[in-house]
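For this view, one protein chain was removed and the others were kept in their places.
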């Protein structure tokens, strides 16, 4: 990940600020930076979204493809995640540099979605044991300024909300074989229910307190963070400790509680925003990447 | 003092022992290290064995899978042997794809299987041209202290003897195979190949069952594989200094004796496992 050099004096300054619930950029400990969301930004995907959080920017594209269900669960489709750390984001990702972080992020995403409710996999099934929809979720990191997990999860939720899967009809031919027909009408499509898609909250332990949405400078002052993915109901689908330090059990409990509270509160405004944007329809002014 | 000598002048250190017809670990020149065998300890494998030759430890696990036979050999199954020398077993191996030594060892084991006819691949056919077994034999070295080839062959032989194939019937209506894991039957082991490895010191002194250190200091390596009928299966001598015909004859003689010892050991262990059940 992008590294910044923070001197001892700066560290003390940041630490003391956080102790008094006042961060360098004026936020409180549980406040996010300014977030911008735009959906439907890449026309050749079935759903896409771009999220900027402070200076962190991620782009998520969802592509729906017809595939074969997994042998163990013949009546379900599945979701694949891939995170690409482009060298645009930070020079450290050049060559194979971003690969490790990419696998770490995508492996965590698999865990976050490894439950029955996040995405209704049964609705992705076309015909049991033969065909199903496979959702390829591709994440592209455009700029890294800390807190990648949270930005990615919000972008995934927005992109899944935006995803339109073409409606298919199954017809049987004379020999008893099945044929899949895609609907001709491009507006005849299925939408996904994203209500239960979790959002990730990363809590950074700085000193004796923990902060949400840490900047790179704050991250440099912390030894360990806790990633918690929370649904709108407050159910926790994944937790993970990252970083080279260890945490007190009591502070883990505190952080879980805070993460649940913050994560739960994230969903309602996000959904409202997405619906608002959707309702604008074609009249919506597109901002794009340079806006 | 001795320790310093060993590190500074390893070759001289070994020579001083060899002059007295013995080796640093107290063995005679033609003495193998203690060989122990444990079979069937991995329940996820269809057959398994753990062999220790001195410190060198090799674990062989066999997994069976179903596949289609090749068009050019419709009545034959497959045996796929692979030797893995993971970074865990010694600091000389790096993570990543198999190195030169592991590749050579895998090929050597494949040669042993083929030329010794330990199993006939025809026995692995279930239905001609349609269905057959493939035996994946993975030999994993977990402690590398020389002579890994001998240990691999013993581990493979013992694991094959421990392997039980599940019963397969082909459903007449659907043509699909049906597997019953409870009913299993052993493989037909036709030959018992056993290897003996040698090292040549200073172009003339022959020692058996070299340790990793001895392997590194010697000028030539030789592995002889024989079966219970005292027939030669494979003679493997990858380069190094030449070896006289008499010396080779001596090696073959030692190898046949080793074969008898090891076959006795394998039979004893298999018998003890059977009676324990």
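A and B are the chain letters, set down in written order, and residue numbers restart from 1 in every chain.
FYI, contacts are C-beta pairs under 8 Å (C-beta built on N, C-alpha and C of every residue); 3 or more make two chains touch, one makes a residue touch a chain.
Please note the rule applied: contacts and distances are computed from a predicted model.
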Undisplayed chain, where the name is taken from the UniProt record, one of "Trafficking protein particle complex subunit", "Signal peptidase subunit 3", "Exosome complex component MTR3" or "Ubiquitin carboxyl-terminal hydrolase": "Exosome complex component MTR3"
Residue in contact with the excluded chain [from A:39, A:52 or A:106]: A:106
Listed residues B:30, B:82, B:220 or B:263, member touching the removed chain: B:82
Contact partner of the left-out chain, one of B:134, B:205 or B:265: B:134
Absent chain, residues of subunit B that touch it: 41-45, 48, 55, 57, 59, 61-68, 70, 78, 80-82, 84, 86-91, 95, 97-98, 102-103, 106-107, 109-110, 130-131, 134, 136, 138, 140, 142-145, 166, 168-169, 174-181, 212
For subunit A, the residues touching the chain missing from this view: 67-68, 70-71, 74, 103-104, 106-107, 111-112, 114-117, 129, 223-224, 226, 231, 234-249, 252-253, 256-257, 260
